[in-house]
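The structure appears right after this line, and notes come after that.
All protein chains but one are shown at their positions in the complex.
So, subunit A:
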């Protein structure tokens, strides 16, 4: 058992880990869960692989765009405003559907509280922008 563990550790620290970092597993199971929730019907294993590929491409594009927006504004940090531009470009935020509505519909309360400005005790306001 010790030997196999060592072999495992060695494999992890070798080149293989560069191609397949530990997060990949977490991401793929999470993507799987969310997708099958929305799909409401069985999804074949190979179809999941396609969905994963699409997700990878999605994050690649998203990162590029966020970088471009931040750079354009002369920043090194992505701000909320950049995310709003992004959601707008994706056609998710429109004049009829403001970002707050999306947040209210899709994020659990604990996160909504972090994003939507609201008066909390002590007259403190958690900012959104």
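What we mean here is this: a residue touches a chain if its C-beta (ideal position, glycine included) is under 8 Å from a C-beta of that chain, and two chains touch if they have at least 3 such contacts; residues count from 1.
We take it that contacts and distances are computed from a predicted model.
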For this session: Refer to UniProt and select, among "Trafficking protein particle complex subunit", "CENPW protein", "2-oxoisovalerate dehydrogenase subunit alpha" or "Glutathione S-transferase A6", the name of the complex member that is left out.
Result: "CENPW protein"
Seminar exercise, completed: Interface residues of subunit A toward the undisplayed chain are 21, 23, 26-27, 30-31, 33-35, 37-44, 46-51, 53-55, 57-67, 70, 76-80, 82-84, 86-87, 89-92, 99, 102-103, 105-108, 111, 114-115
